[in-house]
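One structure is given below, represented as structure tokens, and several questions about it will come after.
With one protein chain held back, the other chains of the complex are shown just where they sit.
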Amino acid sequence: MLNSILKYFPFFTDAEVPHTVAARPDTGLYSAKLGIWLFLASEVMLFGGLFSAYIFLRIGAEPGYWPSGLLNVPVGTANTAILIISSVTVVMAWASLKMRQLAKYKFYMLITILCGAIFLTVKLSYEWPAKFNHFGVFIKKEASTKYEDFLGNKHLEEGGQPPRWEISGHLLDAPKGSAYAEQAVKNAEHFAHETHRHDFVTPAEDDYVIQLDPVNANPSDKDNDRPHFLQRPLSDKIAVIKASDVESASVFAPRHSTYFATYFLITGLHGLHVLGGILVFLYLWLPFKGGTKLYHSNPEHLANRVEIAGLFWHFVDLVWIFVFPIFYLL
Amino acid sequence: MLNNLLGIVSNASEHGRVVEHMLEMCHWFMLILGAGWGAFFLLSVYKFRSSKNPKADYHGVKGSVYTHGEVTVILIEASLLLGFALPMWGRRVVEVPNQAEAMRVRAVGEQYAWNFHYTGADGVFGKQSLDFVTASNPLGLDPADEAGKDDIVSKNELHVINQRPVVLEISSKDVIHAVSIPHMRIAQDAIPGTKIPMWFRPIKAGKYEIVCGQLCGAGHYAMRSHVLVENQEEFDAFQKELFQMQHPAATAAK
Amino acid sequence: MATIAPVEHGHHVGTDPHGEHHHPELGFWQKYVFSTDHKVIGVQYGVSGLLFLFFGFLLMLVMRWQLANPGLPVPVVGEALKGVFGPTVMTDAGALTASGYNVFGAMHGTIMVFFGIVPLAVAGFGNYVVPLQIGAPDMAFPKLNMASYWCFFTSGVLMMGSFFVPGSAAKSGWTAYPPLAGIADLEGGNIWLNGQTVWLVAMVFNITGSLLGSINFITTIIQLRAPGLTWMRLPFFVWAQFVTAFLLVLAFPPLEAAGFMQLTDRVFGTSFFMPTGLMIGQKVAQSWSGGGSPILWQHLFWFLAHPEVYVLILPAIGIVTEIVANNARKPIHGYKPMVYSLFGLGFLSFIVWAHHMYMTGMGAKVAAFFQITTIMISVPSVILLTSLILSLWGGSIRFNTPMLFATAFLPMFGIGGLTGIPLAFNAVDLFLHDTYYVIGHFHYVVAPGTIFGLFAGVYFWYPKATGRKMNEFLGKVHFWTSLVFINGIFFPMFIQGMAGVHRRWYDGGATYEQLTAPVLHWNQFMTVSAALLAVAQLPFIFNFFTSWKLGQKVGRNPWDATTLDWDTPTPPPHGNFDKPLEVFRGPYEYSVPGHPVDFHPQTQRN
Partner (left out) sequence: MSKPSHDTHPHAHGSAVEAVHGGHDSHDAAHIAAHVGGYIKVGAALLVLTGVTVGLSYVDFGSREMNIIVGMLVASLKAGLVAFIFMHLNGEKITIWRFLIMTTIFVIGLFFLTYLFHADPISGTSHSTH
């Protein structure tokens, strides 16, 4: 009986399901290709939901509550380039397999994996942790005139720009021996304690001592009206902010503001996709039964697998192409 | 008539009649459609049971009566929609009565009570800030603000004047509630962070229940309040009484 | 491939002696538990779905008791419930608490929709029947199929487990609107181990399972149709599953995104759905930075949940269509318009979602848009229902149990659908929103509608899966009693709704004396009906389990049906078909003039 079916479906695989490797004539597709595209369609809706939330929240945000220019543009640009390169190499890896050049395939795949790994490493070792050292305080609007020196709202108003309510910098870096040192240490303790419990701080009883970002140090400088390509070091100016004037305060964690919430959620989910991609690529690169070993029995099958994984990888790249300008630049 | 058959609550607002009218038409439409379809259905089931009709007819229904039926359905729905529903909503959300004509009241929900905030004589709401919120000042009225000096706040009782339009500015402090007054044929969610106007014009004096129309926690089912539709004198008396209670100092000074 | 010689075969009622397969025997675990066979997975899904439906019903029985007798201890089982669900849910005396009512309500909705109907209708019937009907040996991705079930299983375990975390399960409605759902159970509790958080995590698993399954369905239907089975020869059930799967693939992800957001709101203190200045008690909630929007959740939720209601109904319509054609012994009237209607429904269902949000303050333009689309979506439903009713005309209708349920589906869905129309008009919905009128509307579509459709399907395909028929007499008892009592529950809801009785009221409306006085007495009537409906399910449960071993044995094609699922051995072996397949005609060639018997199977050459 089995034979009669086999005769009928000539492309039976071990799962006994037709069209796993070769295409069905009338659709021109092998099943996994269709499957991955359907999956990507659902991914489009997933990220679509997130991006539409981003738009909804950003439009709804009151002026001054959607920061820009806080992320490190050169690093982001480099990471974007890395992902793009990996997209080229993965398509080359697939092409090499199609041309039955195993060595080349292995080479391109290795580069792809390395690119992915570099991307993730940069994220995890630099980009995200950097946010957790950086601190921002939203000033209550009623109290904002007291802090005009750091906010520069008059200057912004004249230039027709949205107001600024946030003062940011490093909470922990009050210079030793300065008048604020004692205060700073106290805050640091309070702060560290709080961050370990959750990654957010409830306003301290004590006032906040902040070593200011250049923007807040010099808010009326025209130079600061647009974000800088290269991030500049902290100024050595220090601000003391009364706890009772603070609306909310936090490190640049998800909790800090809706901007960072969307930033961490979207880049986090994207990061998970990158991780997933890397794992799949590793599997296809190593001599597993479904990996390079498959080349010797059914090279077309391996090529299909690489194509599928590659489609996923391109999609991850494609998402990043939007993430990058949205969060880093605009 | 069908509405009454189904036991609709009595109406006490001006636009409620229109709502009722529309609902009535819907119900007639549904009844006729349902009855027609139902009759046909029962007839088919009865007439074509296998014991009576052992051989089925491959072709079944011929002709296109049913297409006409479907087109009629579409036309009726479209006319309900374009003739009634859309204009009505347009009027409700765009033609909000103006300041002079209407009484403005803020309705602020919290778990599990409604605060109704009246402007007092000056017609202006006093400033509010979260900083001032306490149990006795649930809306955080700024004690220093002049406009707020005559404001009054009533709990769970909304007093309105018969025949005078009321604009409720609906909002919430904590979770989503909804002001739903079945007798007035209105409802509007109370969404924290947003203040949404909703208006009606009461036309029948009396005391009606206000339902909290959105699940807001364990006490949701009992978050009942009332709207009291009064004449001008009754309303003034209420306003005076509350004013004396809430601004004892001002009263004494007078 | 297309040149394969068609095989002649004659009348093939009766078991096929060569039905058994030649595969190496699999162990118990591989065969019945971690199986990749679509039939086993279908049965796993189906039985899980039935159990969840039953459980959801039991929750509702307790709630209905409370609605009719506010504050009174639940009879007989009150004490035991207290022991199981703990003090948040039950008082010492064994009565439901207000929180408990909300817990049960939220879980009833969630379980019925995501753990009952979808697994049974979409995944259960879909898995079992679709590959058979299209002549495929299995689903396109058998391993993914297994993964789908185990994702669902995990989500089920989590969801049931959530009853036992401190503070009990989710209690903010199946709609989980923030800020209520965002702040629920957080004060003093564990941020991970509490009802709402576990609900979110469980939903993420549930959604993942659904996505894997749906991708599999679509691929299978596109790729694995037998030769000759062109699109317009597909059984209507396959079409229904096809559209349903698309709804799931494209509508679920935004809810998954929203689920992540609510999760981070709860555990990392983000404020996606938390507006600024939220006050809990009389204090500003400091745990959120603010700037979010509660309405955003509602958009993302209903972006799924409206298509989801069509996910609930479409498979049922598909099943009913199969059964109506088979038992009226004539082709479906207007097969093609029905298929186009399905696509119309599928498309439109993505752009009507805000009709659940009329109360959130939308302006004239948006309201107009959503009212128009909502009214438009009723048109394809009317076409579907009309075609089905017309299909009866001229038939020779056999009223066996599946057909009884399928027939009753039509007017029941009709009532449910028609009562959706007033809700579609914004200005009228003002009056009806969140009253029992809405509850009545959707229960008519999901309970005597969908559930009847599914009962019909169970009775219809049970013989295929087990080789035995369910008992007809018990089936008829089940049908007539269910029909009477289920209407006894849901019809009075319209009357209560018109009187202004709102949903989610712990005391059934006793607090609102003025509004409910004329209609409060219906609560008793409805509750008694619900209890009797429960009793009416006993014959079914008994029948379901005993017929497995004792039912009347049947052959390949007990219903004299035409589609490919009746062309396999009964029960079908691994790999499904015992002969080469080729399809020659449409799915419902019954009573073809000039043909000797009154059915003409799809695989029969002439």
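Per-chain residue numbering starts at 1, and chain names A, B and C are given in the order in which the chains are listed.
As a convention for this text, contacts are C-beta pairs under 8 Å (C-beta built on N, C-alpha and C of every residue); 3 or more make two chains touch, one makes a residue touch a chain.
This one's a predicted model, so the numbers in the text were calculated from it and none came from an experiment.
Asks: Taking the complete complex into account, tell me which visible chains touch the one left out.
Replies: A, B, C
Asks: Which listed residue (B:Gly34, B:Gly126, B:Gly193 or B:Gly217) would be found touching the missing chain in the intact complex?
Replies: Once the missing chain is taken into account, the touching residue is B:Gly193.
Asks: Pick from C:Lys365, C:His521 or C:Lys553: which residue touches the chain that isn't shown?
Replies: Of these options, the touching residue for the absent chain is C:Lys365.
Asks: Which residue, A:Val17, A:Met45, A:Val137 or A:Leu156, contacts the hidden chain when the whole complex is considered?
Replies: Going through A:Val17, A:Met45, A:Val137 or A:Leu156 one by one, A:Met45 is the residue touching the chain not shown.
Asks: Kindly note down the residues of chain B that lie in touch with the hidden chain.
Replies: Interface with the chain not displayed, on the chain B side: 93-94, 96, 167, 169, 171, 193-198.
Asks: For the chain that got dropped from the picture, name the residues of chain C it touches.
Replies: On the chain C side, contact with the omitted chain comes from 1, 218, 222, 230-232, 246, 250, 254, 275-277, 290-291, 295-296, 299, 303, 347, 350-351, 354, 361-366, 369.
Asks: On chain A, what residues meet the omitted chain?
Replies: Chain A touches the missing chain through residues 10-11, 21-30, 33-34, 37-38, 41, 44-45, 48-49, 51-52, 55-56, 59-62, 64-65, 73, 77, 80-81, 84-85, 87-88, 91-92, 95, 98-100, 226, 229, 299-300, 303, 310-311, 314-315, 317-318, 321-322, 324-326, 329-330.
Basically, only the chains that are shown with their structure count from here on.
Asks: How big is the gap, in whole Å, between where the Cα atoms of chain B centre and where those of chain C centre?
Replies: Chain B and chain C have C-alpha centres separated by 32 Å.
Asks: As a quick test, compute the distance in whole Å between the mean CA positions of chain A and chain B.
Replies: Computed from C-alpha means, the inter-chain centre distance equals 45 Å.
Asks: Taking the mean of the C-alpha atoms as each chain's centre, how many Å separate chain A from chain C?
Replies: 37
Asks: List the residues on chain C that touch chain B in their complex, please.
Replies: Answer in residue numbers: 97-99, 101-102, 171-173, 177, 179-180, 183, 275-280, 282-284, 293-295, 328-331, 333, 359-364, 367-368, 371-372, 375, 378-379, 382-383, 385-386, 389-399, 407, 410-411, 414-415, 418-419, 421-422, 425-428, 430-431, 433-435, 494-495, 498-500, 502, 504-507, 511-512, 514-515, 518-519, 590-593, 598.
Asks: Can you tell me which positions in chain A touch chain C when the two form their complex?
Replies: Chain A residues touching chain C: 1-2, 4-5, 7-10, 15-19, 24-25, 27, 29, 31-32, 34-35, 38-39, 41-43, 45-50, 52-53, 56-57, 60-62, 65, 138, 198-200, 202-203, 248, 250, 253-258, 261-262, 264-265, 269.
Asks: Hey, which residues of chain C end up touching chain A in the complex?
Replies: By the definition above, chain C touches chain A via 1-2, 4, 18, 21-23, 36, 136-144, 211, 214-216, 218-219, 222-224, 249-258, 260-261, 264, 268-272, 286-293, 296, 299-300, 303, 575, 577-581.
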